[in-house]
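Have a look at this one before I ask anything.
Removed from the display is one protein chain of the complex; every other protein chain stays in position.
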Amino acid sequence: MENTGLGLITVVLFLPMVGLTILLFLDGRTQVENIKWTAFGTSIVTFLASLLLWAGYDAGNPALQFVERMAWIPQYGISYYVGLDGLSLLLVILTTFIMPLAILSSFRSHIFEERGREKLYYIFMLLLEWAMIGVFVAQDLVVFYIFWEVTLVPMYFLIGIWGAERRIYAAIKFFLYTRAGSILMLLAVLFVGGAAGTFALPEIIAGVQSGALSFPMDGLFSTQSFLFLGFFIAFAIKVPVFPLHSWLPDAHVQAPTAGSVILAGVLLKMGTYGLVRFCLPLFPQASIEWAPIIGVLAVIGIIYGAWVSYAQTDVKKLVAYSSVSHLGFVVLGIFALNAAGISGGILQMVNHGISTGGLFLLVGMLYERRHTKAIDAYGGIWKVLPVFGGISLLITLSSMGLPGLNGFIGEFTILLGTFGSQYLGFFFALFATLGVILAAVYMLYMFQKVYMGNVTKPENENLEPLHWQEYAVLIPIVVAIIAIGLQPAPFFRTMDASVGELASQFEQPEREVVEPVIVRNAP
Amino acid sequence: MENYAQLVPLIILIPSIGAFINLFVGARLPERAVAIIGSTAAILSFVVALLLYSYLSGGGAPVVVNPPFFDGWIRVAEIDISWQMRVDTLSVTMMMLVTGVGSLIHIYSAGYMHGDPRFHRFFAYLNMFFAFMLTLVAGNNFLMMFVGWEGVGLCSFLLIGFWFDKTRGVGWRNSLAARKAFIVNRVGDFGLMTAIFLIFWTFGTLDFYRPGEIANVEYAAHHASAAADDGHAAASDHGESASAHGESAVGAEEGAHGASTGSEVVYTNNDHIPTNQLGVFGQAERFLEEHHQVDFGPFSLPIETVLVLITLFMLIGAAGKSAQIPLFVWLPDAMAGPTPVSALIHAATMVTAGVYMMVRSNVFFYEADLTSLIVTLVGVGTALVGGFIALGQWDIKRVLAYSTVSQLGFMVAAVGIGAYSAAMFHLVTHAFFKALLFLGSGSVIHGMEHGHHAVSHGHDDHHDAHHQEEFDPQDMRNMGGLRHKMPITYITYLIGTLALAGIFPLAGFWSKDEILADSWLVGLFDNNIGGYIALGGLLLAAGFTAFYMWRQVTMVFYGSPRHEAAEHAHESPPTMTIPLIALAILSIAGGFINVPSGVLGLDGIFGAHRFTDWLAQSVVHAHAADFQALIALGALGLAVGAIFLASNLYGRDRAVVNHRDPLQTMATTAPIFSFANARLYWDEIYNRLFERPFNWLGKFLADVIDWRFWHDYVHDQVIGKGFNTIARLLANPVDLGLIDGVVNGIGALTKWVSGGARRIQTGYVRTYAITLLFGVVVVIIVLMLPLINNGG
Partner (left out) sequence: MVQTEAYLMLSMVLFVLGTMGVLLRRSAILVFMSVELMLNATNLALAAFARQWGSENGHMFAFFIITVAAAEVAVGLALIVAIFRTKRSINIDELHQLEG
């Protein structure tokens, strides 16, 4: 096994750990300010370091870059193996972009007035960042699995300690639900690793592509299908794909603001990332077989999530269900199994992280002022806080996919890919497009109820204007929304080669042309 | 001239800058500065549009412009969609219209919105609307058009809901109207998006035309020969501008096969371009020639069918934006916005985007007969429904709103019968006189509000606090006799009314006549049933138009004031009246851009069908209809008759008696009036049919299915409780009973056995010693055994 030295990825990966170590030496009672700023500074430095990764990334090369590999448990073919391709890079950047915002947004949070323990909170935040970056850079199945599981722990405590009323219930449900899926994945990981004799993902994929390694696939229920499902269910729970979404509203609603932001912004992406990184290249035949079924679930999720979200009376729950709808688009794009769909899916992961993260930040800011999440408690906020209202409108519009903003690019590319997919096609795209209408319905409903109309509740008349820290949190999001909407090219370029390589596995050289059945229209 | 065409990005950039300035620093600027910034941006973009016009009218070829700094847009896999603009006669027509009328409305707004606390935001939104609307018309691909399409929808949302914070529930109603507009438009956008997907997978691109491609080959060829007749001097002059882009034609000698002027080859057709290098329309024409089968993977369709599908989905989009049946319901509610907005967005420009799109895609519509018939039916139906409902409205702006719906129906019907240039012509003239009418009504409302202020002693200056309780300044029942109070408004309004009613020689006469003549010709010569339907339906709708407009004029301006506010109303400031006058002039003269030949020698002065000719460069199937004297006279007679009837009914102060319309008092017409007044119960039907089931199902899904069943029952009860039950089962019977039983059993057995065995242990040293001795002896004997055996 080659032994490459430590490089930039390890630096980015372990920077949060450095910060965490510093935090351990600070006193939780007397040095709260230092703790906050150390955590924030760490996340900023990590972000800057990850930008270096982007700068040094060669977009034309579909292979893994910045590869670092060291033997760990050589007897079993397990190694500390990290590397980046276009897909992981974007998600690493998303993670490091969201984290400073999440940390900064916690500074003035009310949760510490009641529960305190700021030191522990920021330690968990950095631990979470470490694990999330680890998930996205790991190229060894076991290392990936370990990082995947580690993310559970800090999130569990973030919800369980600093959450709302039903936090314990939500935390346990979140933990158990995810854990249940992970077990299936662990079995599949062990099976795949055992069959391949190594846990190094690129080697396994190379084996699959060259045919040296193949899992039997005949019909929907065969070895490859079960392995595929083992991974898929674990990821589907995390995403969440339609019927497995029940943990999401609980976790989102109960989590503290920063928790929801990270949950929506990054943790859910781990699921969709896993689909692209593992399910598709490892089990191409099973992916093809299952694509229509998963496509149906995704489309149901899009419409169902939107519809359910429309009927919510709690702002946070509304946003939570909107995630089900949005991620339905992502899953649909991924299982379109063509370059357009997958690229759109990946971009939409980033977009959803930014927009929905932004929405949760907005909800959090409202909550800080009014201490309620009931939609009916608001109204006319735009009049009281005009700038805040304007920013909210922009983020809302981005979330509902207004052209010119980021959400649209992703959705459009996904739908275009779905439409042209050999495995999904016209009707999937048609029904998914209905979701675009529904997005406007629920998002505008929320916007109107919260921000428009006259101020009818006296409590809303004198809301505290935005603190500069709150502006500092929102402005990067606004900038990202507009920038990606107008010029998504850098993002597409980054992932293009990697996605092209992935999608080429699913291209069938000769399309089967079915003779037309539809009669020509009358002249 | 070349440089002018390259200026087109500015037309979007300038209003964007204006919007940004006003949005971010407008709050700190005085009202006057905000108005100047906003209006300057608008006027500058008008200047850009004029430069573009001068470029094209000087013989410049249509060009495709890539804006600087925007290298590509969505470029991934096989998708390559750019930010790209097209300067051709169609887009420049729209640009001039939008920026020209829009600039007047900016100026007007400075007066109308005076004193509003969000004055700067209003101007920012208007400029933003400019930017999006111009993106819509300038885009060279469907997706860029779609950006503008939704962007103007957003501005419409913002501006309808501009007074979202009015008291007494008015603000809430405004925001509801805004939301309704957005969502109904989204339904349309769904259609347009689907059409875009179909287009992309049919043609592999979304570009209208590629650089170097000639839109209208016949036109190009025709002009090439015309240029040759003019002699070489003129031709080379044209050539200079055109050769760089290779679109215009020079040198007829070389004809259709291209000619070389200087170093470049100039083509007059697209034969040299491979099919997949053409824009969508060029490809469609090639495909039609080849009877191409479009492969969609699992199935394939003939190109004709695909075009029908595409155009049908487009029609859904157009129905949303251009307020056609079944999606027109948002437009009347959109009158909640400030009146300049109604004039700019909901009458003159944005709502015509659907028509623009259909004219832009005329190649598709021309070939899709089924769609064309449906488009005609939708247009005619909308024209009639809108006109009918307008008969029974009391709100001055609602009458105009339904009138707009009706007139948009005219344009759509014109597209349906294939009269694309007539549709554009009516679009232009309608923009003039409908903007005029809306601004006039705004002036009336402004006057009424101030009159009301004067009456209530003006002790409350706040914009929305006091005076709305009883008094509605938009209700025509409160007006009357304003002719003397507001003379300029009155005269311009009258001009607008007559233009809309189609009175010779005002703008509306020419454009309406063009549509009617075209539908007659289509019915007669192409044997197209749609033509007759259009002719009959539109004539009736034209009658409605004249009638309800005259009813309105009578109610508002004639007779004696019916409310104190009307008595104290006074003329609006010059910032408002000057745009009125300008638009009135346009309403009078606007029709002359496209006079048919042979009418009183007018074509001698203005040139015959100039506008159609101009459009033909970019609208392949543009054609001019000959003047049909009979139809023109018939329509004119109908309009005059309707006006006469209306004046008989409503004139001499009988317009409103006891807050009732004369039609209401007559037994025969009362049900008709109430039907129109209730807007055909259209909203109520939608409410029953869609809104309530949608909400109910949403609640059902959310509360029952998702929460109570899936979340609470399945997860908490079945899985959670089930887990607990099993855990308890495992803990008590299984774990304590079985597993612990086995373990304890082993323990007990051991105890029992050892209980017996312990008796061996006496504790006496002697016993142990004897045992030891015995053991030693045994061991020795065993060791000795071999010796004994050997010895034995």
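Some observations on this one:
Should a chain be cited, it is by its letter among A and B, assigned in written order, with residues numbered from 1 in that chain.
Keep in mind that, in the parts below, contacts are C-beta pairs under 8 Å (C-beta built on N, C-alpha and C of every residue); 3 or more make two chains touch, one makes a residue touch a chain.
Here the structure is a predicted model, which means the values were calculated and not measured.
The missing chain, though absent from the view, touches B when the full complex is examined.
Checked against the full complex, the candidates B:Val657, B:Ala769 or B:Met784 give a single residue touching the omitted chain, namely B:Ala769.
Within the set B:Ala667, B:Ile760 or B:Ile788, the residue that contacts the chain not displayed is B:Ile760.
Mapped onto chain B, the footprint of the missing chain covers residues 757-766, 769-770, 773.
Criterion: only the chains that are shown with their structure count from here on.
Annotation: 32 Å between the Cα-based centres of chain A and chain B.
Touching chain A in their complex are the following residues of chain B: 23, 70-79, 143, 146-147, 149-151, 154, 157, 161, 164-167, 169, 171-172, 175-176, 178-179, 182-183, 186-187, 189-190, 193-194, 197-198, 200-201, 293, 295-302, 304-305, 308, 368-370, 695, 697-699, 701-703, 705-706, 710-711, 714-715. Contacts from chain A toward chain B in the complex involve residues 173, 243, 246, 249-250, 304, 307-312, 321, 338-340, 343-344, 380, 382-383, 390, 397, 402-404, 408-409, 412-413, 415-417, 419-422, 425-426, 429-430, 433-434, 436-437, 440-441, 444-445, 448, 452-455, 486-489, 492-493, 495-496, 499-500, 503, 511, 513-518, 520-523.
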